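Structure first, commentary second.
Here the complex is missing one protein chain, while the rest keep their positions.
Labels A and B are assigned to the chains in the order they are written; within every chain, residues are numbered from 1.
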Amino acid sequence: MLQLSGVDVRYGPVHAVHSLDLTVHAGQLLTILGANGAGKSSTLRAIAGTVRASAGQILLEGRRIDGLPAERIARLGVSLVPEGRGILTTLTVEENLRVAAIGARATTSFATRTSEVFELFPVLRERRRSLAGLLSGGEQQQLALGRALVQHPRLLLLDEPSLGLAPKLRGQVFAQIDELRRRGATVVLVEQDAQGALSIADWAVALSSGRKVLDLPAPEARESYRELEIAYLGRTAR
Amino acid sequence: MSGRVRLAIAHLGAALPLVAILALIATGVTTVLGPGASLFATTLFINIILVVSLQVFVGNSGIVSFGHGAFIATGAYVSGLLTLPVEVKAAALPRLPEFLAAIELPLLPATAISALVAGFVAFLVGVPTARLVGAAASIATFAFLVITNGVLVGAADLTRGTQTFYGLRPLASLDVVLVGAAAVVAAGLAFRRSSFGLRLQASAEDELAASASGIDVRQLRLIAWVLSAMISAVGGAFLAHMLTSFAPSTFYLTQTLALLTMLILGGQRSVTGAVAGTVVVTAVFEGLRRAENGIDLGPLHFSGMFGLQQLGLGAFLLIAIRLRREGLLGRRELTLNSLFRRRHQAERPSLDLSRDGNHVAGGVER
Partner (left out) sequence: MDEVLQQVVNAVSVGAVYALVALGLALVYSVLGLINFAHGELMTIGAYAFVFTAMAGVPIFLGVPFAIAASASSAVVMERIAFRPVRGAGPTTLLLTSVAVSVMLQTAFQMVISPLPRGAQLPDVLYQAVHLGPVQLSVLPLVSAVTAILGSGIVVTALRKSDIGISIRAAAEDFTVTRLLGVPAQQVVQWTFLMSGAVAGLAGVIWMAQRGSVDPLMGAIPLLKAFVAAVLGGLGSVPGAILGGFTLGAGEILLQAFLPTALLPFRDGIVFALVIAVLTVRPRGLMPARLGERV
């Protein structure tokens, strides 16, 4: 469904991602792991189009999407929940969802789409008229996911959804993501919380300094302590 | 030689290339275009003084100032009052206080005094407003311009109000102005590279980080504000003695926008940029004026009669901005160092901001 070949991402002189190859199959949950600065977010941004890959190709169901403007890519069915969630704090919960519906040029009505979201995240229905900036961290996370859902995405990109959340909430987030995957979404999940991510993932990739160091089915990845160490701590092979 | 002295000499020496270029321009213009062009050259160097004075504040603090016209006017009126022949004063300004009516000074002392007055006013105004940033600061400077204009109009006993202040002796010769411009350029460069300048630029980039590092941002802004006010006054004094007659409107919106244009086009981050922008805009304007064969008024004057000139200048600006977004020179300075330094190859960024339409949300002007 999603294929990256030889993707490079640079920010001026900084080389964030080196020649990355990645494949995600439909209905899969791929998790990208690695330390800070490893290039995980940059990869997602390149897919979503907020950053342009300086080399390589990105294919969505066989069609090239690298170089397209971000809103085109979003309308092709790719939803990115950026790091920090990107909640529009000066708008209400309902308005946040509505922006997503406007962007999606929804064929089903706004009411239908929001009721889908409220079914999954009932707390959002209670807080629908609150200013999004006043929600708690966990509620904002749900809003971010809900917003992505309104777009009925084919591909869901999540950048550190558990960031800043208390451990108990983190478990909830992973459960919610797992639920979305069971409903048919294809998910690429970037996470620092390797344990949590691996508990729901089908496949795992680890990046270190912009290069891929691990590319395994999740169950095997959970056993590959050494490679994970290298990815996170940069230790050379013993 | 102590370290400080050596550092000072290094700063001044760094200005050598720019100063040399200025001298070249002066001689080149007069020899190539003939003595009639000395008026153009004088205008050019006065503009350079005025724009560099703006750069000292705007380029280092990141705050766009609409208020420097007030200091230019201060320089003009104060120096004018001090150099005006006694007979002219008796006729034009009958109600002047005794000590002013009797005095008649040469250009340089008068200029120096006017600079001190401007610096004092700048200090008074700057102390309460030094904490403002961004758009609020710019509005404050604009308000200051309006207020000063009102004061000039109102204090008719000293300024002749809206009527022309006339009769000044044409003391601003090309030599004097050239030396002045060279000195101002050197001073501007020195300030920019000094620890004051560097700390101020740091605070403009990231105020929070700078103040966390112990930098007193308000004090630095105040220093830059006062210094630039004094330099503006010098330019104003020279301008007054070139024009030999003027009114409060000479130092109001039209001049302000013209000077800002020269600064921003050249790149407000560097003195070299300020000079380059001034040269280009003054030259283009002069060229358009000759092409249109309009009335000879010498200094930059956006008047309704010069339709083609303004249109041409506006179009030129739009094209220039399109081609060079950061201003002609961006942040680069022309100094001895930069001439002998090797260039690195900068990698081309993959982030295409123009297409993304990203912008910084928020109210800060850099």
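FYI, a contact is a pair of C-beta atoms (placed from the backbone, for glycine too) under 8 Å apart; a residue touches a chain by one contact, two chains touch by 3 or more.
Everything numeric here is computed off the predicted structure, so don't read it as measured data.
From the set B:L158, B:L222 or B:I264, the residue in touch with the chain omitted from the display is B:I264, counting the whole complex. Contact with the undisplayed chain is limited, among A:G37, A:G86, A:G138 or A:G164, to A:G86. Within the set A:G37, A:G56 or A:G103, the residue that contacts the chain not displayed is A:G103.
One chain is missing from the display, and on chain B it is touched by residues 64, 128-129, 131-136, 138-140, 142-144, 146-147, 149-151, 153-154, 207-208, 253, 257, 260-261, 264-265, 268, 302, 304, 307, 310-311, 313-315, 317-318, 321-322, 325-327, 353-354, 356-366. Mapped onto chain A, the interface with the missing chain covers residues 48, 50, 69-71, 74-75, 79-80, 82, 86, 88-91, 95, 98-100, 102-105, 133, 147, 151.
Criterion: only the chains that are shown with their structure count from here on.
Computed centre separation for the pair chain A/chain B is 51 angstrom, with centres defined by C-alpha atoms.
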